[in-house]
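So the structure is just underneath, and the comments pick up after that.
All protein chains but one are shown at their positions in the complex.
In order of appearance the chains are A, B, C, D and E, and numbering begins at 1 in each one.
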Amino acid sequence: MKKKKILFINPVGHETWDADVKNYLTAYKEDATEVDVVSLKKGPHHLEYHYYEALIAGELLHTIKEAEKKGYDGAVIGCFYDPFLREAREICTRMVVTAPAESSLQLAALYGDTFSIMVGRKKWIPAMHRNVRLYGYGEKLASFRSLDMGVLDFHQNESYTENLLITEGRKAITEDRAEVLILGCTVQFGFYRELQKVLGVPVIDAVLAPFKHAEYLVALREGLGWITSKVGGFETPPLREIKEWKLEDQYRVPDLWE
Amino acid sequence: MKKKKILFINPVGHETWDADVKNYLTAYKEDATEVDVVSLKKGPHHLEYHYYEALIAGELLHTIKEAEKKGYDGAVIGCFYDPFLREAREICTRMVVTAPAESSLQLAALYGDTFSIMVGRKKWIPAMHRNVRLYGYGEKLASFRSLDMGVLDFHQNESYTENLLITEGRKAITEDRAEVLILGCTVQFGFYRELQKVLGVPVIDAVLAPFKHAEYLVALREGLGWITSKVGGFETPPLREIKEWKLEDQYRVPDLWE
Amino acid sequence: MKKKKILFINPVGHETWDADVKNYLTAYKEDATEVDVVSLKKGPHHLEYHYYEALIAGELLHTIKEAEKKGYDGAVIGCFYDPFLREAREICTRMVVTAPAESSLQLAALYGDTFSIMVGRKKWIPAMHRNVRLYGYGEKLASFRSLDMGVLDFHQNESYTENLLITEGRKAITEDRAEVLILGCTVQFGFYRELQKVLGVPVIDAVLAPFKHAEYLVALREGLGWITSKVGGFETPPLREIKEWKLEDQYRVPDLWE
Amino acid sequence: MKKKKILFINPVGHETWDADVKNYLTAYKEDATEVDVVSLKKGPHHLEYHYYEALIAGELLHTIKEAEKKGYDGAVIGCFYDPFLREAREICTRMVVTAPAESSLQLAALYGDTFSIMVGRKKWIPAMHRNVRLYGYGEKLASFRSLDMGVLDFHQNESYTENLLITEGRKAITEDRAEVLILGCTVQFGFYRELQKVLGVPVIDAVLAPFKHAEYLVALREGLGWITSKVGGFETPPLREIKEWKLEDQYRVPDLWE
Amino acid sequence: MKKKKILFINPVGHETWDADVKNYLTAYKEDATEVDVVSLKKGPHHLEYHYYEALIAGELLHTIKEAEKKGYDGAVIGCFYDPFLREAREICTRMVVTAPAESSLQLAALYGDTFSIMVGRKKWIPAMHRNVRLYGYGEKLASFRSLDMGVLDFHQNESYTENLLITEGRKAITEDRAEVLILGCTVQFGFYRELQKVLGVPVIDAVLAPFKHAEYLVALREGLGWITSKVGGFETPPLREIKEWKLEDQYRVPDLWE
Partner (left out) sequence: MKKKKILFINPVGHETWDADVKNYLTAYKEDATEVDVVSLKKGPHHLEYHYYEALIAGELLHTIKEAEKKGYDGAVIGCFYDPFLREAREICTRMVVTAPAESSLQLAALYGDTFSIMVGRKKWIPAMHRNVRLYGYGEKLASFRSLDMGVLDFHQNESYTENLLITEGRKAITEDRAEVLILGCTVQFGFYRELQKVLGVPVIDAVLAPFKHAEYLVALREGLGWITSKVGGFETPPLREIKEWKLEDQYRVPDLWE
């Protein structure tokens, strides 16, 4: 079986979760998959605010483009806001790019009629709700349920987090009629199995969903040639302009664009 | 790698396409996949009419349930109307079931902003349009384009069909602003590669899309335990009732329901 | 006044409700209407599961087609999932066919801005919600309210059922702002009058709504020639194919298709 | 059979069409129906402009309320904009009120997957499109087709009008994939039969649809007690206020409100 | 700066609020604005019922047309149902017309992701909900919250009203996740500042929003020539017809239409 090289990007300016996520993915990957996990050289510690997302735009996209150049087959943008997924697919011509919300929602829509998304804070809901609608799943959304915890808190006290996820997840099922749960943050990794066992519904993990999706889409690209259409909204910027305007110098990403 | 057994069902009462589809799938399957292709013992020769679809309900579902019992990991319902997909997922508790429209639309929504569906006859459009909306992709649909050919005609004169697909596909791209094409009938198998090459956009094949999707979903079930939620709309009928009412005798499907 | 012959079909494999429904309809029919009530020769005792619906496909449709051949003017499919309504209209060229959800929703949309649907189990809700949306009434739906009772329970203890309907109906009005109630199961027949009196809002009965609708549509067909369009999605399968493929033999319904 | 008294209102300030419409309705009415046709004492000659509609508000509603007082069972507002239908249902407590767009759209949604509406001028389209959406049928609308004729022109040269309706209707069917046509103006009465014959699809007449609908709804009110909900948006204004404010004097409609 | 003459219309048959509203607007107007406040010569005391709205159609529109003739630059229809806004824009060719719901919703959509509307009675909700959808903001609506008070009660005991607005507003924010509040009645004027201070979210006042909007739109018309399109749905009725039919005599509004 052909090797699949996949890069999982924690789009934050610290390496706290990189090793854990790498171990996590390694446990779930296909045999032929090689997985690397990186974070950004600088940047905010989480992306709860949209400003923080905006700050990482350049480095995230250049990390992705560089991965394509280095021969990766797939890249995963590890944040449930799916930041710059559209832009990443625009600049890549060969490499698959996935992100948690899109990948999780496509699965949830298969596994049940309705789903709820477990978020950390109410602040996150409007932007995520927009994505749910843009991806086409507005009518299948049962609810958002907030834990009132920040991204950095989820692994401080894991049994507290787990209990809260179970409590709110159960309410989502009984009160909101959710048939499937989605963990609305990549840093909620590690909890889905227990939740699934206790609650008896599929619980989609936001790290594994886009990772397995990437493996799948890499196989489709390899075997069938299916990849982002370059006719229309995802047309790649012309190298000529990038060179002419010296964009690669201005944004210190030499050699990426060849 | 764990073996995946997948059954592709041509839900019609003749075996015309079984061998070809088997060869086709074999060329695209994962190494560890075993694929079988069957058609129904009786039934219409195509499903262009909704009455024809209705006729096959029992045999299709029992073929699926029997496959689950026999140890298949996945089944594909080989008709772009996705007939009885919901029911199949309701009765299965372990086996993955996929169907062409759902699988193709999820991919098309990833590969572009908009897509067009190439159908045989205008007659098919309203029911397929309903599915596009139900799956959540109504806003991404650029158009349906009809070839004015029946299901049984597509392989009569393949170069004629191919030319027509190219002509109508090109119109979909230039006039309707489609970024991706979907072949809206499983019997259009075999044409996607050439179309993709000529037209320069992803062309989703309605046989391969649900088949590769099934492989993917089987892996998710095996590795992560994700499968149709049984809380809510997909709750499985109770064996007790089926036995008590002797449904398995009435519909001559003994031994399936254990 | 011209006679109208209408067949009400209880699409289940037992006759339990046939006589009661016949008496019920007789009390509400137009003078010129002749009403018959039949159930199926075999089949499940209720249709709460979609698999059960699927099982009856052939016999239901052949009962309908046979009724058309025998000279019935209208047929009613007596289940709130509206099973195979689309298919029934496809195969009929002269006879009117109605079903509870469509007929009830059209009335509820006239009588108020919003409505709630009283169901037996939560299991039913997703499939019924899909129909509400497909018929165009998604924005008028105030809520589903579940009694947590099965179809076979409604008439076990009628005063219990009635009280529960009143309790949940009142919540629908005060908490969900429903202006109209719909009884979301044909086997809830017999309760609407009392509910209407107690709750002070229109309560649509799922047996009477499609029956009176059928009388109305028969009158329109007779007087104005209005009937299902045969151009497009409801085009009838060609007799030639049915004969050629011996479908009528395979499904043991000889002589229907002439 | 109980008598049904129905008043058809041509909501314009001239009697030009009253006799013709009365004859027309008489040919299509149930035996037990008594039909009267009236127009307004003053007012514009047509309602193509929304200002003209607004002008007739008071007289139209008082004509309707007076009809209820006089014992009519139903009233039809004879304009495809459905002017003041909501208000009419608010003030009536016993009498049924119908209007062309609502009644026609409910039928079109039954008879096909899609429909087109034949209008006189493009000017009419936005307001009618709004109604199509409000009634829930936005997704079933294939197109509006305009004849570029005013309301007052339709019967000037009937064969010209008929030919134009046939030409545009045929385009709606072949180019826009309409399965049903709706005549989007009451003054297009008289053409539907021939169109139906020539074009082979149901053609809904905007005079007959609300009239037959009224007969149907009167039967439901009589037999089942179904009528506009008075809990919520259609709650009737309190007589106390009307009296206290002397509204009935201000608007010269003494004695209506008892 | 060019003078802007704006007329605020309290579309009811009494002058109770005119002086207060004039003072209110005067405190918020631009320096160059001249504001007048009028009510109607006759009419209901409030517009909670749609029949009451309908009654004022003629006088409201003629007041507006007369204002245009007298040289006003803008008119505000002072009722949150936005009665006859469409008609007013149809008959005006130069003067700007605004109304509370449209103006408030456009602001709320800018200031937050979601909003709640504080209404007096549940009765109002369905018609206002229709407007929210028609203006395009259905997906941003968090909730309607009802005070169970009539229009005439809001200023009877202002501290009671204020407390209730605070209580219900807080629930809208915490339970319904509203980010912005809209006061859904012009007669709730005067409360927004305190609510804003106490609740910490923008609170849109239904008198000020359309008034300031009118000032803005007048500036756009003056400076850029932007005003209602007269091609399509807002085409003005032809003077020729109005004269020929003597509409201006019938509705006693001589000399308006020149």
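As a convention for this text, a contact is a pair of C-beta atoms (placed from the backbone, for glycine too) under 8 Å apart; a residue touches a chain by one contact, two chains touch by 3 or more.
Since we're looking at a predicted model, the values are computed, not measured.
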Only these shown chains touch the missing one, namely A, B, D, E
Using the touch definition from the top, which of A:E30, A:E53 or A:D73 touches the missing chain? A:E53
Of A:Y24, A:F84 or A:F211, the residue that touches the missing chain is A:F84
Interface residues of subunit B (partner: the chain not displayed): 113-114, 139, 177, 179
Can you list, in ascending order, the subunit D residues touching the missing chain? 122, 125-126, 129, 133, 138
Quickly run down the residues of subunit A that touch the omitted chain. 13, 42-45, 48-55, 57-58, 61, 84, 86-87, 90-91, 122-123, 125-127, 130, 133-134, 232-233, 235-237, 241, 245, 247, 250-251
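Following the convention adopted for this analysis, only the chains that are shown with their structure count from here on.
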Touching both subunit B and subunit C: give me those chains, sorted by label. A, D
Angle of the rotation mapping subunit B onto its copy subunit D, from a C-alpha fit, rounded to a multiple of 5 degrees, please. 120
How would the subunit A/subunit B interface be labelled, same or different, where same requires over half of its residue numbers to be shared? same
So what's the Cα centroid distance for subunit C and subunit D, whole Å? 28
If you average the Cα atoms of subunit A and of subunit D to get two centres, how far apart are those centres in Å? 53
Based only on mean CA positions, could you tell me how far subunit A sits from subunit E in angstrom? 45
Considering subunit B alone, which of its residues make contact with at least two other chains? 122, 125-126, 133, 138, 232-233
What topology does the chain touch graph have (line, ring, star, complete, other)? other
Provide the full list of chain pairs in touch. A-B, A-C, A-E, B-C, B-D, C-D, C-E, D-E
